[in-house]
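For this depiction, one protein chain was excluded, whereas all remaining protein chains were kept in their positions.
Residue numbering begins at 1 within each chain, and the chains themselves are lettered A and B in the order written.
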Amino acid sequence: MKKIFALILTLAMVLSLAACGGGNSGSGTSGDGGSTPPADGSGDGKTYKVAMICDSSVSDGGWGMACYNAMIDAAAKYGWETAYSDSIAQSAYYESIVSFCDLDYDLIYAPGNQYTDAILQAAEEYPDIAFALLNGGADTPAKAANANVTSLLPDAQQVGWIAGILAGLMTETGKVAFIGGMEIDTTKGKYAGFVESAEYIGQQEGKTVEALDVVYSGDFSASDKGIEFAKAMMDQGADVFFGDASAVDSGARQAIDEANAAAGSVKVYDIAQPGDFLGQNECIIGSQVTDNSGLVGLCMEAVENGTFGGETIFGTMQNGVLSAGAVSDLVPADKQEKYQSYLDQVMDGTFMQ
Amino acid sequence: MDSAFITNLILASVRMATPLIFLSLAELYSQRAGLVHIGLEGLAAIGSLAGFLVSLITGNPLLGVLAGAAVGILVNMIYAYATINLCAEQIVYGMAINIFAPALAAFIYRVYFGAGSELVQVGLMTTLSGLLGIASDNFLVRLLLDQTPMVYLAYSLVIFTAVYFNKTKSGLNYKAVGEYPKAAATLGISVVGVKYAASVICGALAGIGGAYLTTCYSTTYTDGNVAGRGFIALAAVIFGRWSAGGVLLACLFFGFCDALQIRLQVGSYGIPYQFFQMIPYIATVVVLTVIGMKKAGPKGVGKPYLREER
Partner (left out) sequence: MKNKFVNILVPLISVLLAFVVGCIVMAVLGANPFVALQALWTGAFGSMRNVGTTLARATPLIFTGLCACFAYRCGVFNLGGEGQFIIGAVVCCFIATRSGLEGPLAIVLCLIAGALAGGLWAAIPGVLKIYRGQNEMIISIMLNYVATLFMGVVYTNWLRDGTVPQTAPVPDATKLSRLFGLRVTTAFILALVTGLLIYYFLFYTSKGFQLRAVGLNMTAAQFNGFAVKRYILMSFIVSGAIAGLGGSADLMGTQYRLINGYASGYGFDGVAMALIGQLHPLATILVAIFFAVLRVGSTTMQAATGVPTSVSDIIQALVIVFTVAGLAMVKLPQFKAAIARMTEKKEAV
């Protein structure tokens, strides 16, 4: 009797929760890819399928979300079906990938270098399936026994430059800050690019600009760490922030907004990535935008044409994957002009030459 | 080491200690009734989500906190029923809550907002100085007035708890249940009643502790935002010798370690950051070792109470 009661209680709770959510968002879960209309109706009637695996949540408002939406956008363009597994533990990477392989997905998309081992293992066992590794190593495709792995690699240095130029132009205190999530090479590369470009701009503009040492939150979900890091770094005089730590960045922006509100005017700025987040927070003066959907789209095209595999596709400003987002009114017109001209130099390959 | 560094460090310590105070008091009330609860991490996770959702929908962070408390109680009733009525193993039930509640929270967030949703941000509770319209850089003003009502609630609860457990008859009866449940029962104390009351208080406080994170601290909800605070709270109770005052000191100490850890990282690149992150945990082990265990916790903690064995 008591047990039945306990069961009913649990059931009622779960059901009511499920029910109240279910009505709210019909498109909450994926798997309803059948409703995606084929965009260009080309091809032989086969509907291709792509699956994404991710260790963070695809609703994290940061990295996971950006990568998921990249897949959705690309799939909408090419008329593919999509599915995903998110928030998976490290021990389940391989199993999740293989699950989708067994379900005959055509392309497996894994956004992060941490999936390399699992992808290579699965790629060896499933030679007919295409595997795309976002931020994968440049040498990874060569390691795949069946040449069915492609690395998608946005140029970290250019990412850093796009933010660093704006930071160098905008800093008044001469101190810029960078908050990293994990000590991965793409993050280190972004930091290095950020520092060298900000310092270079300082020299060009006749002021000294230096970057505080990079800090790492150690995980991508601790928005409270972002708050504390930003406060500590503002105490050290930093007034332009850039970061590569997903939800931690949002915490940093919150702290910056609070400090600006207390000071009565916006004096400390943040540069967002990887999407155009202008307007999300008051302090955001610009964004470094990475068009991952373009990269995923290239993979889809290659799969449809049967030409997939074995290459590393770099994402740069030159091929349109990297760009600068809209700039806020807080940036004076003359600095906006300078920003554009420096970005043109990056485009020409003459920046810092 | 200028004065700004120190004042900011103190402010950050207080900021980071507050959620720990709620969680540690939750653990204290549970353990004082003989229920060791390692599932606070889970209760806080679901409380944090409830607080976030309700304050987003209603626009009122206080309602969010109440919702966090209500959901905390609800989920903790699973633990209470199983450990009190069925005499199930408390440790493993706490762990089950730690798996169940965060998964439920992640599930609700996903179903509510959908996959690939934009970052959702919620307004935070206003601080007292904000309500009064005081804006000052003075350290004391910032420390004493620039705090949300929840901070005052946390410290009031510490005082209330200290008085309750030491000065009131009801509090002494409560403690008796955690020490010698059978003796307490012969004195006419309803052991099961006290244990359920403890579970309600524990669930509410843990839920509030979680809701604090999303209504007073951070404007966003992310899966895993409790980040080990539930376990730190468990340590704080033992560290604080099962007394309200001791628990408060322990929480402030842990808050200090965390704040220091972050500031050390900002200042000195070169030392692997993980060493800084270890500070609160190693400090716990070291301090516990040095001060020893002169006074043990409630004797009946972790043991089931079978009414029929009276």
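Observations, loosely collected:
Basically, contacts are C-beta pairs under 8 Å (C-beta built on N, C-alpha and C of every residue); 3 or more make two chains touch, one makes a residue touch a chain.
Just so it is clear, the model here is predicted, and its values are computed rather than measured.
Only one of B:A103, B:V120, B:L144 or B:L264 touches the chain withheld from this view, namely B:A103. Contact with the omitted chain, checked across B:I10, B:L62, B:A88 or B:L172, is made by B:A88. If you put the hidden chain back, the residue from A:M182, A:L278 or A:L330 that touches it is A:M182. Summarising the interface, subunit B meets the missing chain with residues 36, 38, 78, 81-82, 86-89, 91-93, 95-96, 98-100, 102-104, 106-107, 110-111, 228, 231, 234-235, 238, 272, 274-275, 277-278, 281-282, 284-285, 288-289, 292-293, 296-297, 306, 308-309.
On the side of subunit A, the interface with the absent chain consists of residues 2-3, 6-7, 10-11, 14-15, 18-19, 22, 28-32, 51, 55, 83-92, 94-96, 98-100, 102-103, 113-114, 116-117, 125, 137, 182-185, 218, using the contact rule stated above.
Convention: only the chains that are shown with their structure count from here on.
Chain centres here are Cα averages; for subunit A and subunit B they lie 33 Å apart. The part of subunit A that touches subunit B in the complex is made up of residues 2, 6, 9-10, 13-14, 17-18, 21-22, 24-25, 27-30, 56-62, 65, 68-69, 72, 84, 86-87, 183, 212-216, 218-219, 221-225, 227-229, 231-233, 235-236, 247, 250-251, 254, 262, 277, 280.
Residues of subunit B touching subunit A in their complex: 4-5, 8, 12, 15-16, 74, 77-78, 81-82, 85-86, 104, 106-121, 135, 213, 217-220, 222-225, 227, 258-259, 262-263, 265-269, 273-274, 277.
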